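For reference, the structure I am asking about is given below.
What follows is part of the complex, with its chains left where they were.
Every chain is named by a letter (A, B, C and D) in the order it is written, and numbering of its residues begins at 1.
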Amino acid sequence: MTRADGRADDELRPVKLTRHWQDHPAGSVLVEFGRTRVLCAASASVGVPRWRKGSGLGWVTAEYAMLPSATNTRSDRESVKGRIGGRTHEISRLVGRSLRAVVDYAALGENTIVLDCDVLQADGGTRTAAITGAYVALADAVAHLKAEGALAGDPLTGSVAAISVGVIDGVPRLDLPYEEDVRAETDMNVVMTGAGTFVEVQGTAEGAPFDRAELDALLGLAEQGCAELTRLQQQALSS
Amino acid sequence: MTRADGRADDELRPVKLTRHWQDHPAGSVLVEFGRTRVLCAASASVGVPRWRKGSGLGWVTAEYAMLPSATNTRSDRESVKGRIGGRTHEISRLVGRSLRAVVDYAALGENTIVLDCDVLQADGGTRTAAITGAYVALADAVAHLKAEGALAGDPLTGSVAAISVGVIDGVPRLDLPYEEDVRAETDMNVVMTGAGTFVEVQGTAEGAPFDRAELDALLGLAEQGCAELTRLQQQALSS
Amino acid sequence: MTRADGRADDELRPVKLTRHWQDHPAGSVLVEFGRTRVLCAASASVGVPRWRKGSGLGWVTAEYAMLPSATNTRSDRESVKGRIGGRTHEISRLVGRSLRAVVDYAALGENTIVLDCDVLQADGGTRTAAITGAYVALADAVAHLKAEGALAGDPLTGSVAAISVGVIDGVPRLDLPYEEDVRAETDMNVVMTGAGTFVEVQGTAEGAPFDRAELDALLGLAEQGCAELTRLQQQALSS
Amino acid sequence: MTRADGRADDELRPVKLTRHWQDHPAGSVLVEFGRTRVLCAASASVGVPRWRKGSGLGWVTAEYAMLPSATNTRSDRESVKGRIGGRTHEISRLVGRSLRAVVDYAALGENTIVLDCDVLQADGGTRTAAITGAYVALADAVAHLKAEGALAGDPLTGSVAAISVGVIDGVPRLDLPYEEDVRAETDMNVVMTGAGTFVEVQGTAEGAPFDRAELDALLGLAEQGCAELTRLQQQALSS
């Protein structure tokens, strides 16, 4: 039993990180996990939300969205529906939380960075691609602020990357494309730091509940995938 | 270092499951985890959402909400704000997914059960109390439908319960009340079946990222807590 | 012709006022008129809405809502629909107006008290139970503020209670449960002070229009019912 | 103590009912109570709302609104705010209920009549002017449907009119303009049929609560005012 795209079970799809894709934001990265394409922009502005004013601390938040044309069948715009769906809310919160795990707010000072992750094409793993790309955009935005002399210290305490893992036909696999994702019995998204510690673990039994052994196997695969993504992020940032 | 309420680190708060709390819904359970109180109602109706009509399959969904007066400081009503917040969306989806993990849609037939989980008082762990109580309400609703001859088979393939675990001051603890929850470095919610398998694992580094050893310790605590909750659910249902 | 629950035409249902039902709000009362159960919370906070700042005057407002599971057939959540219905608006306004009738804003000072009336179970008369219970919660909140030394004088100039009356099959009756409410030709809600004066009179011809004699008979019944509720409020507050 | 506009305490402002003010609706009446001007349109359409289909019964409903420029100080548009306020909801419901009190749904057949009451200029008593004018528009719409042969019987079982009464400086007065309305201790709106029976009584203590004697005096004034309005409606319809 091999995968439709010929990959090994523990192999990532081709990953591409294109920096400076847009002119305006302080950081802008087009991240590709196979056919999944997410545009990650890091917009920096002076000041923080009202509840944080005068604290001397910065803020980082994220918004995730999908173009209507990104999916197999066109999906309706949330702006037209007049409300944001549960899935969008959930992923926006996950991305924000993940990036904040490596931010030192005091070193950022009273600046805000908004991470916009817009899915241009969806083929599974959009939230993990978003986190992985958003980190690179954030690093570029931080470098930009530093170059402008807007920061005292270094607000990044590490890096983050994320990957999906799942059990398909009883076999644990890394980095699921859409056609595997819909067939997965168990689906897990794991966010890790470059130092190999966990920021977020979200596992869901889509079919039958899973046991501790499966959970352990999936965590192992994810550790390996995130380590590889960390290497690719560093390579992109140093080029 | 002991806990403020005198519990051992691996001890649940007093759990109370009061069935038939309301007259109207097919199942209605007031669940208490210490001072946390959630009213779980299971309302059954003939028919399914439009996208499922004619499939012969049933549907189970959930809505979670909090009274404004349930929290330490009064929180604004989402109905007044005109939109549901991200946290509410996220928990409603989690509760629904958790319960659906033990439902056989074909045995349910074209019936819908809505699980309303309304937090009357919040002291940490509202989502895990909601899942644990909602299962009992669902079981009552299913029994009610069976008694009415509305079901062919048994739509429940097992039971589910949920508990929170976290690391506070370096120590893994079971079932966090609010004052521990806000101080937790790592916070994890685990949903398990009565058979001891996992339905959902959601772990978040609130402070420093966590390593694999901490993750393993938390999973162990959660397994123990869910087993105890399963016993209490069975006891409540057989009384 | 006797009533389904055996009461005399001028008899209230069993009324129960349970104080301190919740831990967090300054006042919290579970009020029961027969099977109707409303949780009334009085949350106090320093400060007033913007349009009242600097006036030295306080503010009291109310929000009424129903749990989806409170009614015979499950009702949809207004937060999910994204808008508050006309009936909810109307009752919230009535409850707020009724309580404000016995409040001295200058004695309250620039504090705000929000009265949340959440119907946990509905069997007719939810708005009158809400007003009757909210008064007790308000009295508790005021006592709490006084004990804290937050008030100069006494912001309560009296008490309020409310009852429904109606004509069923030509007979005027006091305190209608749901099954009488839907059959009533005329339906009236009356809010009175403990001193026996009127705060609000709202009478509606549900079936045939009513004449002056019927109106007079209903007002007489309501006066009697509110006097009895006033006695029960005083008894609850002195226990 | 005389009134600012020189009227006797039991005297209506000049009332004007201009029929056929608009070309399109089946009935269209501009009603004026002094400087208060409300445009009442009755739009008829074949069919009824979904929940009433197949019943053989018709439906009558109302929507009340105010132009931003109608009030002393410009008020914001509810369409721009994206939600209808409580006051608007409350009055729309009152107008609908009042008109439905004289409608025989079976004689109307499966037709719907929507009564739009748009306040062009506000000087107190807009809701009572709306009800009084809407009745004339409804009568015109019914006549129009009859002329078209769309009705079997007569769907109007009577007429309705409405007036405000209030206590100002201890004196009961009829038909309050804005400057009296804001000073009223007690404010009551009364809806009556042409036969002299009550459809709706809504009395509110704006200042001190009122006693039974004041209530009786106000009801007497309202009976007299509604009788006069009924005469003016008949006169307008027969011209």
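Here is the rule we use: a contact is a pair of C-beta atoms (placed from the backbone, for glycine too) under 8 Å apart; a residue touches a chain by one contact, two chains touch by 3 or more.
Every value quoted in this text rests on a predicted model; they were computed, and no experiment measured them.
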How many copies of the one sequence build the whole complex, if 4 are shown? 6
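The working rule: only the chains that are shown with their structure count from here on.
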Can you tell me the least number of steps between chain A and chain C, where a step is a move to a chain it touches? 2
Look at all chain centres (mean of CA atoms) and spot the one farthest from the centre of chain A. D
Chain centres from averaged Cα atoms put chain C and chain D apart, in whole Å, by 28
What is the distance, in whole Å, between the centres of chain B and chain C, each centre taken as the mean of its C-alpha atoms? 33
What positions in chain D touch 2 or more of the other chains? 83
Graph class of chain-chain contacts, one of line, ring, star, complete, other: line
For this entry, which pairs of chains touch? A-B, B-C, C-D
Show which residues of chain C lie in contact with chain D when the two form their complex. 83-87, 89-90, 92-93, 97, 101, 188, 192-193, 195-205, 208-212, 215, 219, 223
Can you name the residues of chain C that touch chain B in the complex? 22-25, 28, 35, 39, 41, 43, 45, 63, 65, 67-74, 77-80, 82-84, 88, 114, 116, 118, 120-121, 123
